[in-house]
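Mind having a look at this structure? Questions to follow.
Here the complex is missing a single protein chain, while all its other protein chains stay put.
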């Protein structure tokens, strides 16, 4: 547990140090991220050997104190968060085009890391509110790093985020008014199926879905994610939208009365399929590279939503594993995709997809990274995305009455294949290649490739992970 | 330590082209010698490894490599009799095609990329052949799609890109369907290793609809690559690719991966008894027969040489499916033998078409007049390949058709004979004019686009030696497998061995 706590504190103190000393040193942040990653791995290995651990901050017990819990999922997410931060930070420091060298990116990314780690560890409705607000504010601050043109989408993002938080907070107030506790485990034992609880769950869900950009509340995402600097886009898509998703999953998996969960599950699952199709369609139509990648996030979140919905509808815990494998695989793949897209658009001097003509020659490594990451999004074996899809598909096929849901997954797969290979096919257009404005930077391209390789390597250790998640519970 | 090397040999077979492929990606364009040596070294090494494996299997060793991947289905590479047949074919033809491609692409741009993907493509084919269960098969089947796409669009022209998009749309769609089918089976029983006679026997009564749906999904997925109608649309379009790629696509890699998958699903996953119990064979049989006739009819209408060959492939590969779907021992032998026979004959025909196009600029059929006087060696090879396709004795094609015919009579599906006769006549109708034009028409005053690849004289110098040597090699091989079909070393004898295991467990 102490390792997990340190993994949270290291980025926090790094952020404070940078802010107080007015430093913007990327190297320091990279070192802090590496340290935090090491600590998170230590925490993970303790969980593997000794199981879930609890920590009451300051010695105060629930209901008054703040309880942190370190389970298999939280430990994995801590490692995932630190790893993504490390990968993105190395790129942000190394690439000429990251727009983040010597900016406020460095303290902000540390704060983002801290608030996410706190979110994964918390098991308390109000604590989650605080981490959500922190996450939202830091994310908006990071979006505007790319300059004045990002102000309008950033402001819209901020206001939506605040409204969503207040929606969530009203839900929290109602829950507290009804039961008098905020700790999720205590609540799980007390909760009953009445109208106030239902209203509160509705408010909580709406707030969280808006923050996580889950269909149909996703409209703000493409503009905000596409207008941010490349490194920030990667962090936003890979991590920030996953925070509210975690809370949503926790709430419905623990708090919701079974009958209500079954009904709501259908809604979530349908929304998931709608996200897969509409997000995929929008990604297929947009002329802008980064908007395409951002819409792909909307679409991929549909898988998570589908897994959540079916998990609730059938009360089948194996789907939780599918959900979180999707989240982790998508996060890594999306980092790679955003970094590759950003590097290509900066080097080739245009934000348009059509500018990628001939990129398979001019920037082969970045293009390959995009394709490899895309392969995981499509679910090609042996990538992390494939493993997640596989785990999701197993219960879908167990009974003939479940088969129609598999059709949704099939459509989602085809849609994602369509937008990924739309880009790849253009890159192979040799007839009229687009000349780069700058010399392509090989090492930055390799840094974009790295997360994609990690997500494919994920498949190699998928069996023990799936078994462990299945046996230990999340 | 005999255990160790038999474990790693299957992996080494896949890696023997994968690693050189990855190294080739990093080479500069002007490192020609290094690239050529790497290519040839890898191809030769692979052939040696296959030789060792054949020797080992003959001595009764078993080769198996497995790691954990998914619960219920690990990554398994293993050499059984069926896979050995396919890997031997692939390894031999890879060596020939590598030599051919080096000659064909001399001085053209982006060769590092080409040979890199070329090697990846062969690695994926090896993986498909060695896959020990459906999950592993699926994995390499999808990788094959990815590795072949850059080869199809290699020329980078508008037409090539369009063909590439069509190819991807079909194969990714097929891949998704296959994924669904495999996942459906996996949810019922996991993915155990392939076994002769299938492993679904115990599930038969409880899960009838699931098994039927899984079969339909998997055949649809595999049928895309095997070019069964109505899923064949990508194949004629993919003809824009360079000739070595077409040769590889048609004879070894893509089309064969689909046909091989059908063999696996029917014999080693479902098994003959379950196929009969579920009544799945008849629709497959009808589909294969329709594809055979349709492909031949379309081939007759084509005016471009490569397009005609493409439709001919659609028709010929379906012989394999037909033989499988007949579910009788003799027809099954024919199907497996045809996998090899068709590969050898088709690759020869595509090499020849490539030689005509490269040396003289011949792309259309009417331009072939008198080509036999200018390029007698290539034209002889072409003639022998075409006669094989028609099924004239004693060529390899005859052997397959003969066995298919008696196999059909054996299981009481007499109408298949009619299909075979009709298809044979159609084959003759679309190949004979080419042979006639090549040998007996007067050559034109000037060829469409003559290039100075050999010494310009008919005979062994009629074109670049690297283009000619593979042609002679595969022609001789395809004659040998026909003439020596009765000996123990032939593909036919080997197929007999596989099928004996299937039908008498």
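Letters A and B mark the chains in the order given here, with residues in each chain numbered from 1 onward.
Rule of thumb we're sticking to: a contact is a pair of C-beta atoms (placed from the backbone, for glycine too) under 8 Å apart; a residue touches a chain by one contact, two chains touch by 3 or more.
Everything below uses one rule, namely that contacts and distances are computed from a predicted model.
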item	value
Omitted chain (choose from "Signal transduction histidine kinase", "Probable sugar-binding periplasmic protein", "Nickel import system permease protein NikB" or "NADH:quinone oxidoreductase") - UniProt protein name	"NADH:quinone oxidoreductase"
Chains in view touching the one left out	A
Residue of A:44, A:169 or A:454 in touch with the missing chain, whole complex considered	A:169
Contact partner of the left-out chain, one of A:152, A:407, A:431 or A:461	A:152
Chain not shown, touching residues in subunit A	63-64, 103-104, 126, 129-130, 133, 136-137, 140-141, 144-145, 147-148, 151-152, 154-155, 158-159, 162-163, 166-167, 169-170, 173-174, 176-177, 180, 182
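We adopt the following convention: only the chains that are shown with their structure count from here on.
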item	value
Centre-to-centre distance between subunit B and subunit A (centres being mean Cα positions), rounded to whole Å	43
Subunit A - residues contacting subunit B, complex	358, 360-361, 364, 371, 375, 378-382, 387, 389-390, 393-398, 400, 403, 406, 409-410, 413-414, 417, 421, 424-425, 428-431, 459-460, 462-464, 466-467
Residues on subunit B engaged by subunit A in the complex (per definition of touch)	67-71, 74-75, 110, 113, 135, 138-139, 142-143, 146, 149-150, 153, 155-158, 161, 164-165, 168, 172-173, 175-177, 179-180, 183-184, 186-188, 209-210, 213
